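Structure below; questions to follow.
What you see is the complex with one protein chain gone and the rest in place.
Right, chain A next:
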């Protein structure tokens, strides 16, 4: 790296005036670039972050905490935890199965399958919600049948789960596939030759190799699942106390000019987002070698 080269250069000529390395920008250019980068990021990302907590605490800590204890707020928190507890394991199981299928077997159409798995990332969450409404809504054949049999999907919890799984669909699979491709099949094949059962191979050979990547993908999936707004807004029907998740409730409070309540709930979700970033950074620092897709989105 240029910095290391620079240090060598400096120690080699201790008494002389320091010349700028030819592979380095001039000091004013460096400072200007750092100021642009740091200043821009503080303005674009730091300021909204501070605004969330400032607005939540504008009438004191007590008012913020109290606003989170209202019936609607409590129902929203419970619902979001429920949705996350269902959607994230579903996605983790899908991600593991898809990664196993794609990396352990050879078949035609593999690239197409990967494209389909990636597809939800390039579909607008609102369009995702629309698709689910069209498939399972009361005016579709399947939706009408399901409603008649007492299992409504749209404007109910199953629809919110489906919408959440849709928008978070690729997270775990995308993280696992590159790691499992890199690790190959030889370790699993060796274990099988030694007589281990399929499950035993998965638990004792594959899982230890992919656990950090699995955790990483699950973490990103959880953050997005708790915060999803567009897709859930379309399928939930926004029924107060029943299908209003935390982000939907933020919108309700905000539109009712309950600013402290809206920002307190936003602060709660922001706290979780910050925790996610911290855990993610720790994983990247400690286990970078086992996270093949660390820097790719």
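In the analysis below, a contact is a pair of C-beta atoms (placed from the backbone, for glycine too) under 8 Å apart; a residue touches a chain by one contact, two chains touch by 3 or more; residues count from 1.
Just so it is clear, contacts and distances are computed from a predicted model.
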Have a look at "Cytochrome c class I", "Sulfate transport system permease protein CysT", "ABC transporter ATP-binding protein" or "RNA polymerase sigma factor" and point out the UniProt protein name belonging to the hidden chain.
"Sulfate transport system permease protein CysT"
Missing-chain contact among A:30, A:240 or A:286 belongs to A:30
I need the residue numbers on chain A that touch the omitted chain, in ascending order.
1-3, 5, 22-26, 29-30, 33-34, 36-38, 40-41, 44-49, 51-52, 55, 90, 93-94, 97-98, 100-102, 104-108, 113, 115-128, 130-135, 137, 139-140, 162, 165-166, 169, 185, 188-189, 192-193, 197-198, 201-202, 220, 223, 226-230, 233-234, 246-248, 250-251, 254, 262-263, 266, 269-270, 273-274, 276-278, 280-281, 295-297
